[in-house]
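What follows is a single structure, and I will ask about it in a moment.
A single protein chain has been removed from this complex, and every other one stays in its place.
Chains: A, B and C, in written order; residue numbering restarts at 1 for each.
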Amino acid sequence: MSTEELYQEIIMDHAGKPRNFVEMAEPDAKVEAENPMCGDELTLFLRASADGLRIEKTQFTGQACAICTASASLLTTKIKSLPIGEAESLSQAFQEMLKIPAEESAEGSAERLGNLQVLEGVRKFPMRMKCATLAWHALDHAVVQLREKGASEKLTFSDG
Amino acid sequence: MSTEELYQEIIMDHAGKPRNFVEMAEPDAKVEAENPMCGDELTLFLRASADGLRIEKTQFTGQACAICTASASLLTTKIKSLPIGEAESLSQAFQEMLKIPAEESAEGSAERLGNLQVLEGVRKFPMRMKCATLAWHALDHAVVQLREKGASEKLTFSDG
Amino acid sequence: MQSNQAKPFSAYQLREDFPALAQSVNGVPLVYLDSAATSQKPRSVIQSICRYYENDNANVHRGVHALSERATAAYENARGRAAKFFGAEAQEIVFTRGATEGVNLLANTLKKRVLGEGKTILLTEMEHHSNIVPWQMVAQETGAVIRYIPVVPETGMLDEDEAKRLFAGGVAIFSCTHISNTLGTVNPVQSLCAWAREAGAVSIIDAAQSAGHRKVDVREIGCDFLVCSGHKMCGPMGVGVLYGEGSLLQDLPPWQGGGEMISRVTYEGSTWNKAPHKFEAGTPNVEGAIGLHAAMDYLDAVGREEIRLHDALLVREAMGVLSSFPGVRIFGPVDESGEHAGVVSFALPGIHAHDVVTLADSHGIALRGGHHCNQPLMKKLGVPATARASFYFYNTEEDVEALRCSVEKIMRMFSKL
Partner (left out) sequence: MQSNQAKPFSAYQLREDFPALAQSVNGVPLVYLDSAATSQKPRSVIQSICRYYENDNANVHRGVHALSERATAAYENARGRAAKFFGAEAQEIVFTRGATEGVNLLANTLKKRVLGEGKTILLTEMEHHSNIVPWQMVAQETGAVIRYIPVVPETGMLDEDEAKRLFAGGVAIFSCTHISNTLGTVNPVQSLCAWAREAGAVSIIDAAQSAGHRKVDVREIGCDFLVCSGHKMCGPMGVGVLYGEGSLLQDLPPWQGGGEMISRVTYEGSTWNKAPHKFEAGTPNVEGAIGLHAAMDYLDAVGREEIRLHDALLVREAMGVLSSFPGVRIFGPVDESGEHAGVVSFALPGIHAHDVVTLADSHGIALRGGHHCNQPLMKKLGVPATARASFYFYNTEEDVEALRCSVEKIMRMFSKL
């Protein structure tokens, strides 16, 4: 895949018009994540359903590159109203996709990932990996917060 | 010159049977010199003439390699009864000989150096230079002592 | 040379000496605009390394056999060459791993001589992390305080009035970059060192960005210490130079302990060798010194003043090209008020630097994007990161044109958003 293909329309679309890109008042979970190496910064907000079992709403804000912004935007659309456990396993599947060639990945993961697969091309750009995963790392922590009814967190993902 | 030529008879002779190799009681100058890098250690003793203008006697002791021992032994035979200033300039001429090719050296220095020229071959062995010059460095300091009627000294000549 | 025109040396011809420049990446010819991160190496440097390992490789100083004598002579010749390169004496030259190690050595030895509670370390806001963090560490240890000469964001230059005021407040150590790796600013190091001297401060110049790009003479600059990295001046990685003025260097305590740097060791305690050996503990990077020797020969053959002028020519063209795009922000000195070295940072409107760099890479262009090891300056400039193009004598006007095409394509892609 060429780099310009990586920046394909769906990514440019989400990067240019990120979905759910607004601060959430009184979230159930809030994670600020930054990658000081490249300057990406975002904050992820989650609202749980009344029964606490599903993710009702996801929003984010921040300043980041196209890959990071698109990945976060896609995330918010994909995990909406998912059971917490499924959001977690989707995150895992997504992060695996960036490590393992498609043909080696678990069966059915392609369907599950859907349009998240547009980010697969990042695998060829190890230095951009953290851009693609930053929102998902934040999600992993936010989910733990939901479960533990924890406070908000500030995370720094550095090189290494 | 081959290395075995460097170790020519005159050096082997002085190294095997060093001249004036005995401690001096109540010397007018005494310098202990060592080169910790190779383990050479020697002590040089000078006695001045009654008028203080000449070097009456020179002796040395120590434990050192053949080059160092021979150089010290030759030194004691060469500077015997020299005026202090001449001993100094001989030391300078000797040290120069180890740095500058013979054809470039000052006129007349060859005659002055005499059999000290057997050590010229050390020039090809930069790492052994300090072995050949240790006694002469000690002499330079001992002469200053004679002039200043100073106390004995302990010197360390290290790498560099 | 009085004229501001580059002497007609041919970058096209010099490029031929650099095997790495003759490749394609992503199916297009490589345009290497990242020499401020590390320079490419001429064949003569690569060959000097091979020749060393194929013929003379041995440990130095302690050996008497032929190979060891050759290796020692080559290593010490490299020291002499570096001394000549910087207008110093051989015993004033310490080989380090690079500029970063040089600053760490200075911070950790000078702290014992001149730092203490309330003493001032004066830096500038445009320092590379390697000229900030070591000072923060020793400041914390000693109770010294760090002050920064401000950068004027509009011009990318130091605020000289503020600098004078800060010197007047008392300074123990002054450490400053010669050329900013982010802004391209060329600092007035001669005046700054004079002010430091008046203030009784020890002065240190970080020549990482200048040593390979212009004449750097320590006596002319008037600094007490200077550091640089071989890999940014056509030399190999893992070697750098620390210059220290004769008696000042001699008076510093040692930093690392080990072989070479000692005179006499007993189980109870040790005494030190003389400078520069006192500061070179352990087996040195002989290969690195030899490669750097070849690099300095190469740079002097090209001509350091010619390199400076060629850098300036290309950077001026690049700034012209970049500023022709609407909304592009260019950092550092932009007009004739300040000299702009061959490094230019820029931001395309609404496009993150990492996207710029990834897309430029797909066009064969090697740029750097990020904070350039100067996070606090980024904050001051109000950007998360910049894209940076840096030029060297092997770059050509075609490279600038390639940059223009690439920026145009990137702008067009993002304009559809």
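Just so it is clear, a contact is a pair of C-beta atoms (placed from the backbone, for glycine too) under 8 Å apart; a residue touches a chain by one contact, two chains touch by 3 or more.
These figures come from a predicted structure and were not determined experimentally.
Student: Report, in label order, the displayed chains that the undisplayed chain touches.
Tutor: A, B, C
Student: Taking the full complex into account, find the residue in C:Ala66, C:Ala168, C:Ala301 or C:Cys405 that is in contact with the omitted chain.
Tutor: Answering carefully, the residue with contact to the hidden chain is C:Ala66.
Student: Which of these, B:Leu90, B:Cys131 or B:Leu146, touches the one chain of the complex that we don't see?
Tutor: B:Cys131
Student: Hey, which chain B residues sit against the chain that's not shown?
Tutor: 2-4, 6-7, 12, 15-17, 36-41, 63-68, 125, 128, 131
Student: Residues of chain A in contact with the chain that isn't shown?
Tutor: 36-37, 125-128, 156, 158-160
Student: Over the whole complex, note the residues of chain C touching the chain we left out.
Tutor: Residue positions of chain C that touch the missing chain: 19-20, 23, 25-26, 30, 32, 34, 37-38, 40-41, 45-46, 49-50, 53-59, 62-68, 97-101, 103-104, 107, 125, 128-130, 132-137, 146, 148, 229, 231, 236-239, 254, 256-259, 261-262, 264-267, 269-270, 281-288, 354, 357-358, 360-361, 365-370, 372-373, 375-376, 379.
The rule is simple: only the chains that are shown with their structure count from here on.
Student: Among the chains here, which has the CA centroid at the largest distance from chain C's centroid?
Tutor: It is B.
Student: Rounded to the nearest whole Å, what is the centre-to-centre distance of chain A and chain C, using the mean of the C-alpha atoms as each centre?
Tutor: 38
Student: What positions in chain A touch 2 or more of the other chains?
Tutor: None at all.
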